[in-house]
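Here's the structure we're looking at; comments come further down.
Only one protein chain is missing from this complex, and each of the others stays in its spot.
Chain naming follows the written order as A and B, and within any one chain the residues start at number 1.
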Amino acid sequence: MTFNRKTLASSIALAAATLMASGAQAQMSDSEVRIGYLADMSGTYRDLAGPGGLAALEMAVEDFGGEVNGAPIEVFSADDRNSADVGANTVREWFDTRNVDLVAGLVASSVSIAATKVIEENDGLGIVSGSAASSITNEHCTPNHIHWVYDTYPLANGTAKAVVEQGGDTWFMLTADYAFGHALEADVTKVVEENGGEIVGGVRHPFPTSDFSSYILQAQGSGAKIVGLANAGADTVNAISTASQFGLTQSGQQLAGLLIFLNDVHSMGLEDTQNLLLTTGWYWDMDNQAREWADRYFERVGKRPTMVQAGVYSSTMHYLETVAEAGTDDPETIRAAMAERPVEDFFSRNGRIREDGRMVHDMYLARVKTPEESTGEWDVYEILATIPAEEAYRPLSESQCDLVNN
Amino acid sequence: MTMIFGVPLMVFMGQLMLGLINGAFYALLSLGLAVIFGLLKIVNFAHGAMYMLGAFATLLGLQYLGLNYWVALLLVPLVVGGLGMVIERLILRRIAHLDHLYGLLLTFGLALIFEGTLINFFGVSGSSYPTPTALEGGMNLGFMFLPTYRAWVLVAALVVCLGTWFIIERTRLGAYLRAGTENPALMQAFGVNVPQLITLTYGFGVALAAFAGVLAAPLYPVSPTMGSSLLIVVFAVVVIGGMGSILGAVITGLAMGLIEGLTKVYYPEAANTVIFLVMILVLLLRPAGLFGKEA
C-alpha cells in the first residue's frame, strides 16, 4: 500500500507536470519572422482592438505576401485578459520559447507598460497600438518599443484647445478618481488656462461608476459652458448617456470627450452622442485612401475599423517593409531603421518615429454627427480640423524619457 | 438661498431624489435575494447575471423581435423567471441537501457562464436602449429637472416592492411561503407541494431581478458586466439589513441609495465605498444586521 500511494502521488505530479509542460514547447528555427499579437480579446477593450486588430495584422501579413525575403511570417496571438501579469508572462514566454521578433497589439496601458519592460529585458521589439497612457513614451520609455496610434496628450490637448478657441471658455471637469483621470485633468486644465479659459468646477467620481446622474446634476448647476470628461471606457459612455437623459446639451452646455473611440460612439448611438467634440488619430471615412482600406477591412470583419485596428495594420506594414529593406530582424537595427523611414500611408500623415519611441502623426478634431446628418450606421464623425503632427504630441522638451537628451 | 452643509437646498433635494432612484434598484435586487434566501437558504450569486439578462432580453427583444418596452416589461421577467425555474429544477435542486455554501458557489459558476457567454457575442462596450416614447422628456420639479423615465422607475420599483410585500405577508400563497421557510417538512406533511413552491419562489426572485434589469435598460448602457459589480454592493446592503425581513430589505435598499446619493455631493471620492463603510459600522454595532433575526 505504501508503494501504491507513493506511485499514485508521483504519477499525479508527473501528469500535472506534463500538462504544464505542453504550454511551453520550445521552437527553435530562426528562419522565420514571428509576430505575437497580445491584446484584450474578451474584456473591456475587445471592441477597440481585440480580434479586429488581429484581423488587421493578418491583412498586413497577407498583403505583404506572407514572407519577408523568403522567410515565412508566423503570426500568433494571446488574450492578456487585461491583466498586467498575464500579459508580461505571455510576452516573456514568447521570448523564452518562441523567439518572438515583434510584439504587436498591446492595448490596456497596464499591460503595455509591463510588457514593454519584458521586451526591453529580452532586447526585443514591441509596437504599442492600443494604449492611451502618454507615460509609455515618457517615464516608461524604452529603446525597444514604439507607441503608434495616439496617447492622452493629443487627445486632451487637441480637444481642449479647439473647444476653448470656439468659445468654450468655462469648464466643469468630470474626472475619474485615479492616477489616469488626475493626469488627464491636469493636462486639460493647463491647456484650457493657457488659452484663456477657466475651470469653474469639477467633481472626482470613483472608478468605475455606473450612475452619473448626481455628477451630471452638479455639472448642470455649475453654469460652465463645457463639461470635460476626464475618464475613459464605460465611465465615459455612462456619463454621456446620463447627460443626454438629463438634457445637459439642450440646456446649452456641451460635452468634451477626452478619451472616446469610434466603437464607443457606435455603441451609444448618435442620439446620445451628437455634437460631442473629440480628437482622433484616424477615421475610416476621412479620405479615399482610408476608405479604401476600411472597405477591405469591412468585407473581412463586418465592422468599420477603429483607429487602433487601422494602426495595427499600418505599424505591421511599416515593420515588415523595414525588415525587408534591412534584410535582418535584429530588433536594434530594425528599431533604428524604422525611425529613419517616414511613416506615410492610409493611416499616418506626416508621421515619424521620435527618439522617445513616439510615432507622431497628424491628428484630427472631430464632431459627432447628428442622427439627421448621418447616412449610415458607421457614418458618425465630421472631421473639423487637422492638428499637425509636430503640435499634437507632447514636445520632447517636456519629456522625462531617458532616451531624450534634455 | 437656504444651504444645507454648504450645499443649496435645491441641489440637496435633487440629490436625494436621485439617491432614492438608485436605492430603488438596491431594494428590488435585495428583495429578490431575500425572497430566494427565505425558502432556499442560498444566496443567489447569479442574481446580478439575471438582472443583466433582463436588460439584455429587453434590448435584444427590441432589436430582433421588435418588442417594445411595455411588452418587455411584462414578458422579460416571465421569460427570465422561467429560466430561473429551469435552473432550480435541473441544477439547484441537486444540491439542496448540502451545505448552503455550495449554493453560493454553484450560482457563482452560473454567473460566470452567463456573463462570459454574452461577452463573447456582444462584447463589453454596452449598447444603449432608447427611452420609451411615452416617458421621454422630463419635468421641472422646481429643485431639479427630473427625467420622466427616472420618476417612472421609482414608482414602478416601489409598487413592485410593496406588491411583493403584500403577497408574502397578506395572502395564502405568502402564508405557505412563510410556513415553508420555518418548517418545510411540516408543510410537506400538510400536503403542500414544497418542491414546487421552491421552484416558484426561485423563479419569482429571479423575475424580480429581471424586472430591475428591464427598468435599467434605458438608464444604463446594457452590457454583460452590468450586473456583477452592482451585486456586490447589493450583498453589502443585504448584510446591513439582514435577509430576515421583506420590508427590511426594501427599506435598507432605499436608505443606502439615499446615503450614497448624499456622499456623491459631499465627498464623491467615497461614493463607491460608503455602503461598505456603513456595513462595517453595522457589523460593529449590531452584528445581526438592522432587521436580522439570526442568532
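Basically, contacts are C-beta pairs under 8 Å (C-beta built on N, C-alpha and C of every residue); 3 or more make two chains touch, one makes a residue touch a chain.
Convention: contacts and distances are computed from a predicted model.
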| item | value |
| --- | --- |
| Per UniProt, the name of the complex member that is left out, chosen from "Amino acid/amide ABC transporter membrane protein 2 (HAAT family)", "ABC transmembrane type-1 domain-containing protein", "PQQ-dependent catabolism-associated beta-propeller protein" or "Quinol oxidase subunit 1" | "Amino acid/amide ABC transporter membrane protein 2 (HAAT family)" |
| Contacts of the hidden chain among displayed chains | A, B |
| Hidden partner chain, touching residue among B:L104, B:L135, B:L158 or B:A179 | B:L104 |
| Hidden partner chain, touching residue among A:E58, A:D79, A:D101 or A:D151 | A:D79 |
| Among A:E62, A:D96 or A:D123, the residue in touch with the chain that has been omitted | A:D96 |
| From B:I113, B:M139, B:L162 or B:A189, residue that would touch the chain that is not displayed | B:I113 |
| Where the unshown chain meets chain B, residue by residue | 37, 42-43, 91, 94-95, 98, 100-102, 104-106, 108-113, 115-117, 119-120, 228, 232-233, 235-236, 238-239, 269, 272-273, 276-277, 279-280, 283-284, 287-288, 294 |
| Touching residues (missing chain, whole complex) on chain A | 1-2, 4-6, 8-10, 12-13, 16-17, 19-24, 41-42, 76-86, 88-90, 92-93, 96-97, 108-110, 113-114, 117, 133, 135, 140, 177-181, 206-207 |
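Convention: only the chains that are shown with their structure count from here on.
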| item | value |
| --- | --- |
| Chain centre separation (chain A, chain B; CA means) in Å | 36 |
| For the chain A and chain B complex, residues of the former touching the latter | 42-44, 46-47, 50, 177, 203-206, 208-211, 213-215, 217-218, 220-221, 234, 237-238, 241, 245-247, 251, 263-264, 267-269, 271-272 |
| Residues on chain B engaged by chain A in the complex (per definition of touch) | 8, 11, 14-15, 18-19, 21-22, 116, 119-120, 123-128, 130-131, 138, 144-145, 147, 149-150, 219-221, 223, 226, 229-230, 261, 264-265, 268-273 |
